[in-house]
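Heads up, one of the protein chains got dropped from this complex, but the rest are sitting where they should.
The letters A, B and C name the chains in turn, as written, and every chain counts its residues from 1.
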Amino acid sequence: MEAKTLLEIKNLKKYFEISQGMFKEKINVRAVDDISFSVREGETFALVGESGCGKSTTGRTILRLTDPTDGQIVFKGKNIEKLPYNQMRALRNRMQMVFQDPYASLNPKKTIRQILMEPLRVHNKFPREERLEKINNMLKIVGLSEEHLDRYPHEFSGGQRQRIGIARAVILQPDFIIADEPVSALDVSVQSQVINLMLDLQEEFGLTYLFISHDLSVIEHMTDRVAVMYLGKIVEVADTEELFANPRHPYTQALISAVPISHPDEEKERIILTGDVPSPANPPSGCSFHTRCPFAMDICRKVEPVSKEFSNGHKANCHLYTDSENKEEKEYAINHS
Amino acid sequence: MLDFIIKRFFQVIVVVLLALTVVFFLIRISGDPTTLFLPPDAPKDQIEEYKELLGYNRPLIVQYGDFMFHAVQGDFGESLRSQEDALGIVLSRIPATFQLAISALLIALIIAIPLGVLSAYKRNTVFDKVGVALTIVGQAIPSFWLGLILIYFFAAQLKILPSGGGGTAIHLILPTLTLAAYSVARFTRFTRSAMLDVLRKDYIRTSKASGVPTFRLIMRYALRNSLIPIITLVALDLGVLLGGAVITEVVFSWPGVGRLLMQSLMNRDFPIVLAGVFIIALIYALVNFIADVLYAYVNPQIRVK
Amino acid sequence: MSSSLPQNEQALENRVKPKRKSAIATFFSNLSRSWTGLIGFIIIMTLIVISLIGQWITPFDPYFAEFSKKLLPPMTEGHLLGTDQLGRDIFSRIILGARVSVIIGLATALIAGLIGTIIGIIAGFFRGWIDIILMRIVDVTLSFPFILLVLVINAIIGAGLRNIIISLAVGGWVIFARVIRSEVLALREKEFITACIATGVSRFEILIKHIVPNLFTPIIILASLQIGTYIIAEASISFLGFGVAPPTPAWGNMLNEGKDYIFSSWWLITFPGLAIVITALGVNLFGDWLRDTLDPELKGE
């Protein structure tokens, strides 16, 4: 019954060293700090979090656009975290990426024909004479046409460019696509077009998505499972409907409650978090959320919480749910949520 | 901040030492120095004797080590002509060069920054357009030619200023103007564009939205922001100024380091050339260093962590 | 599967589709819109033509010295701009001198640009120790005022057209190396390069097909702006008695020879100097225009 696992991430870490000058110690920014999750074939798995939480770095590290500091990336049963550049290249026709900024991710000096031909040429996909036809097909699927072939990216609007970016990713018929904030740079009325396109493509080509976004309403709409990230760590994972119906981690609760209402009559009980996200270069001790958590207890400042499974793959890392004292406090918090 | 200063200071030293190294090898590669002291028909054993005497028969790397060892102590040998201490001769010329360079720099800044600011403030008016045209032409005039033209008008025709020589304030006028002209043009143009750049920034709009009058906006807010790139440019251009000083000194027979260096190059008096290179590289590096510190000072993003 | 794009929009697309022009047509239509750029272009073209056909259009033999006719003022005996201290026709010498300036400007830009670009690409693309070494060399070279560096090198390796070009190139490549390196570094961080890696393009192909084509614009802009510097630098060095040696007519050495007659014969220094100013002005105007047109972001330094 359980679908096959396509991608498995085990204890992934990505630290960046930032030089502070000759006489100061380098600081280690823990962009991704020991995260594990797995993505099943055919599903849309979401990484959600605020800026700086490490969700984009996670996506880039999985695709080896930047090298992991530690941990394992298992794609189709094969460890890829240490593959050299050229072996990794061969694998890239199975895993592709859609970028956030449709203006920056297309080479301004290349025509659409060149942009879409490149992946086919690099991976020697389809016989040479069929490639153009495949490109035209793909353009039609994403809502553009043959006559756009010899235009340059600057001649298109943001939405159209994002379609081109998606076409480039899908034309190799990969199994897996990482979409890093694919709609957040687009106009509202264009966002829904691109979301529809991604849903259509998933159905048509049986794609698996890792969908990285900060937009909770989009995530709620189109993903199957969600991992919530905060300061480089995953704090909660659950099926999408379960997560939105029954968020466990105080951060997830605050995040969901912060989404603006969709109708003026809607009444929403807000959990307004105080303060800012701490710097990932100097994360708080214990649970990294304790500085902003409305339910923070003594233990939260000292001990990092471990993952606790609730039901059917719903896991959260929070001391409120681990067995210890402070029962009163916890009960209050849980009832409150 | 202190770390930054120490780090930059190390860079200064490294750069100066490397510059010396390069010139040392360049000179050695360009020809045998002993032939310079002796008549061209000198017998072979006399050449050998001379080489022995001056240590030129040792391996190049030993000579280099020896040279650097003495150079870092300020000993560049004696002038091949006057047999005086090379560094001493160079140092004695420094005040004259400083006099010229600093007065030119001051004049350039005093004229250029207000002019550039005004030009930006009155953008697209006749004043601005004439100003921009003048700066473009000004940047195309080589300083030595401007020097000649000034000599022609003020010394040859009007006979009110001396055509060359040094010593008095009167002598300083024409060389200073000559040297400052290019920098005036360049700094004015750059100040204008830096200013226009800043005036487009979001934070200027914020100040306007607070009701700050335009004059105050420019003089207090925009100016401080534009000073950051201006300082960088002025520091970079000090090289041009120092280079220009050499030529200006020759045109006006100004007794500075540049003219000395020129004469020594003509005479192939290499100890003086090396000492001169050392001093100029050192001055240039130090000035850049000061500019960096100044830059960090006006830019709180660097100053305050 | 249905297209997410409707027909209406297609129609709109077609309506607003810009007409395509050839690169040359675009160049001239842009140029005609800026009179400064146009002036610069005309000056440069005139200079190039003069330097190509100069030897056939001089009214007098530029090398022919006739002492009886020395120091003739302009407009006498058919000498438009007068004669010099040896009785040579100044107008003819200025025409022939254009060739020296054009050759030096172009050749230096080509050599310095090529070397600098290659080094900049190597340093920026491969990073690591090779980058550190190359950039130290650049720092050291830049720690010396350009004109002094060229002067010292030229004084050491000797006069002559070839040597002045070598000296200028030795001093000049560093600017290219530094600018191109930072361009490459900036390009490497661009998302479309990341997209290439994600597509599976090899490193070599990324460099050749994606990074290098994006360097053409900065290289052309930089080269066009540097040519003026080279021409003035050569003139300055020739003026100081190095560089191009007489009797080859170069504007710089004409000024050097003429400066001794400044109190009596103003035309000896006036006209070669004007030639330099006009040339530098033309090159700078054209370079500025090119920068503003090709790279609007760089506008104004």
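Simple rule for what comes next: a contact is a pair of C-beta atoms (placed from the backbone, for glycine too) under 8 Å apart; a residue touches a chain by one contact, two chains touch by 3 or more.
By definition in this document, contacts and distances are computed from a predicted model.
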Name per UniProt, for the chain absent here [options: "ABC-type nitrate/sulfonate/bicarbonate transport system ATPase subunit", "Fe-S iron-sulfur cluster assembly protein, NifU family", "Dihydroorotate dehydrogenase B (NAD(+)), electron transfer subunit" or "ABC transporter ATP-binding protein"]: "ABC transporter ATP-binding protein"
Contacting the left-out chain in the complete assembly, out of A:Gly77, A:Pro127 or A:Pro260: A:Pro260
Residue in contact with the excluded chain [from A:Pro102, A:Pro119, A:Gly159 or A:Pro247]: A:Gly159
Which of B:Lys7, B:Lys129, B:Lys159 or B:Arg224 contacts the chain that the document leaves out: B:Arg224
Touching residues on subunit B - with respect to the absent chain: 123-124, 201-214, 221, 224-225, 228, 298-301, 304
Positions on subunit A where the hidden chain makes contact: 50-51, 157-160, 187-193, 195-196, 199-200, 214, 216-218, 220-222, 240-241, 254-255, 257-266, 270, 272-274, 276-277
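What we mean here is this: only the chains that are shown with their structure count from here on.
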Most widely separated chain from subunit C, with each centre as the mean of CA atoms: A
Chain nearest the global centroid, as defined over all protein CA atoms shown: C
Chain centre separation in whole Å, for subunit B relative to subunit A (CA means): 54
Computed distance of Cα centres, subunit C from subunit A, in Å: 49
Residues of subunit C whose C-beta touches two or more other chains: none
List of subunit A residues in touch with subunit C within their complex: 60, 63, 65, 85-86, 88-93, 96-97, 99, 101, 104-110, 118-119, 122-123, 140-145, 155, 165, 168, 172, 193, 196-197, 200, 204
Subunit A-touching residues of subunit C, taken from the complex the two chains share: 1, 3-5, 10, 18, 190-192, 194-203, 205, 210, 213-214
Complex contacts: residues of subunit C adjacent to subunit B: 36, 136, 139-140, 142-148, 151-153, 155-157, 228, 232, 235-236, 239-242, 255, 259, 262-263, 266, 269-270, 273, 276-278, 280-281, 284-285, 288, 299-301
